[in-house]
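Here you go, one structure.
The other protein chains are all here in position, but one chain of the complex has been omitted.
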Amino acid sequence: MKNPYLPIPMILKKAQIETSDRLLRTLELGFKNKEDEESFRFIPGQFCELSILGKGEAPLGIASSPTEKGFLKFTVNKAGVVTTALHHIEEGSEIGIRGPLGNGYPINLFEGKNLLVIGGGFAFTTLRSLVAYFLHPEHRAKVKEITVIYGARMPGLLLYKDELLEWERRNDLKLVTTVDWEDKDWKGKVGLVPNVLEEIAPSSENTSAVICGPPIMIKFTFPKLMALRFPNERIFTSLERRMKCGIGKCGRCNIGHLYVCKDGPVFSYAQLSKLPKDY
Amino acid sequence: MAMIQKKLREKTKELLAKKEVDLVIGFSDWTLPLRTTPIFIRTPEGAEHLVWNSFCENNLAAYLHKFSRLKVGVVVKGCDARSVVALNLEKRFPNHPPLLIGVVCQRLVDRKKVKKAVKGEILQAVEQGDLLLVKGENFEVSLKRDDFLYPSCQSCTHRTPHQAHILIGDPVEEVSLVETHPEVGEFERKSPEERWDFFEKETSRCLRCYACREACPMCYCGECFVDSSRPKWIEKSLSPSDLAFYHIVRAYHQTGRCSGCGACERACPMDIRLTYLTQKLNQEVKDLYGFETGIQPEAAPPLSTFDPEDQQGFIK
Partner (left out) sequence: MKLKLDKKNFEDFLKSLMEEYDLYAPVQPVEGVSVFKKIEQPSEVNLTQLVPQKPAKDIFFPQSEVMFCYEMAGKQSRMNSMEEIKRERILFGARPCDIEAISIIEKIFVGEEYTDVYFLEKRRKTTIIGLGCNHPLSTCFCSSAGGDPFLRAGSDLFFIDLGETYFVELLTEKGAALRKNRFFKEVDPNDLTLVKELEGKAFEKVGYSIPVEGIEKRLDLMTESSFWDRVHEKCIGCAVCTYLCPTCHCFDMVDEALNNKGQRVRNWDSCLFPIYSLETSGHNPRPTGRERTRQRLMHKFNYFPKNFGRVACVGCGRCILYCPVQFDIREALLYASAKRAKGLKRKFR
């Protein structure tokens, strides 16, 4: 029987500091064993438990898209014991992972509709996976217009800057970037994400909204989406909670009768409105 | 005791009616015999639920941290009052120092000891004078109350909470211990090997539920050393070294701060003896610095001050 607590070995192929504050590092992991690679099937929005032996595990959303083969990408915010270790680990080292875990974004529900993606700060990882998935030639036709609003405190704190430039040049995606504090080279918008959303006012008609970011951003963005008449059933968010097992056993990440690790991390606002506010 | 209870209710009613306090923390009867439960009273009528008896075993000062924004009246025994004084010295009450409703303590009955003295489940226990009437399904016995006191109460030298703002009951003549706390003496008479065996045997039952920590008014650190991940001082499993580490550090953190109330030991579901360690430290502090926790409201705890005249003999 498969032991769901045993990590599979990955090799850190490439690591790169993403942001000017040097607190975010993107890791590109390759599979050590061919069979693991073949059996690893995921959808955007799922996460893994990254394991550093001797330190422990940390749950991280998969930032790469299933359409990108041969590696998995994670962007790590340096905060606790494990994430600090993930910042120091050298290329070529072994890192364990358990996953893919969680439900992921409801890809099928998005099909045939417009997609509005709203992200803030370093919570852009699985959103990047989602957008990259639908930008892939094989999947682009599945959704109609894609609009991405992505904000950070300052330009240097935006993730995946090269890719954002590339997205900007595309004509099958509308990208709006915004910062709280601009610098001299900044060409995007200046302002908080909720205000930018209000300003560009995307239509809610036949549109799904996915929103990930710091709690304060979510708190103020949600009413704006309501004002744009997005129904609760078509607003999705990915929650973060302290987690250990990642498979619905250890108990700590429940919100009401649902577990963020197993039944989430992606929930619709219709679901969340029925649960206690334990998040 | 009935008189004390009556006065306690009257005083509480008055305090709440005159809005001198927002909340009174006291003891109430609840579902188990030989026990009481902490109760939080906000209305004058609520005072009727207060009780006073030999089962009022919690140190209610432990709740004061939770209610720092309210004006709180708290029912305290001699030992509990000392904890509040110690907390006050540690500047734990920046907004409203609690109002101490002191009760002269007749010393508490050790429920675990009583249970061992009878066969079968105890369903009812009442005090009558010096006697404790204990009833079960097929038995009824009367026990001498003083034979069943908690170790910490047996050696109590401060039954009257002189520090209290309101004192209920007549001050009693305090005994002064000639030699030492009995549980400390018992431990000290052992050889070093026997002491270690005893300590290890006791701590081996520890579940790390931290009831001892949570029951103690002095354990209020925002992050206890056992919970810190950076740095990680201690592992979280049940290895003998981790259990020993927890119990030694817990006891040491109490040096010069412990009032010897024994709430830690009473809270332990595994009946682990704890007070022989803290009482030993209390005794050392008394011998070295002439200091007893919470007796003089202004005296700073010796381990948080420095005096060139301090004893140094133990530094080698």
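Going in written order, the chains are labelled A and B, and every chain counts its residues from 1.
Here is the rule we use: a contact is a pair of C-beta atoms (placed from the backbone, for glycine too) under 8 Å apart; a residue touches a chain by one contact, two chains touch by 3 or more.
Keep in mind the model is a prediction, meaning the values are calculated, not measured.
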Using the contact definition given at the top, list the shown chains touched by the missing chain. A, B
Which residue among A:S65, A:N254 or A:Q271 touches the omitted chain? A:N254
One chain isn't shown here. Among B:M3, B:A17 or B:L123, which residue touches it? B:L123
In the complete complex, which positions of subunit B touch the hidden chain? 28, 30-32, 35-43, 46, 49, 58, 62-63, 66, 112, 115-116, 121, 123, 201, 204-205, 207-211, 213-215, 223, 227, 235-238, 266-267, 269-271
If the hidden chain were put back, which residues of subunit A would touch it? 1-7, 9, 53-57, 79-80, 83, 90, 92-94, 96, 215, 240-242, 244-245, 247-252, 254-257, 262, 276, 278-279
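Here is the rule we go by: only the chains that are shown with their structure count from here on.
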Indicate the whole-number Å distance between the mean C-alpha point of subunit A and the mean C-alpha point of subunit B. 50
Considering the complex alone, what residue numbers of subunit B touch subunit A? 229-230, 232
Quick one: in the complex, what on subunit A touches subunit B? 80-81
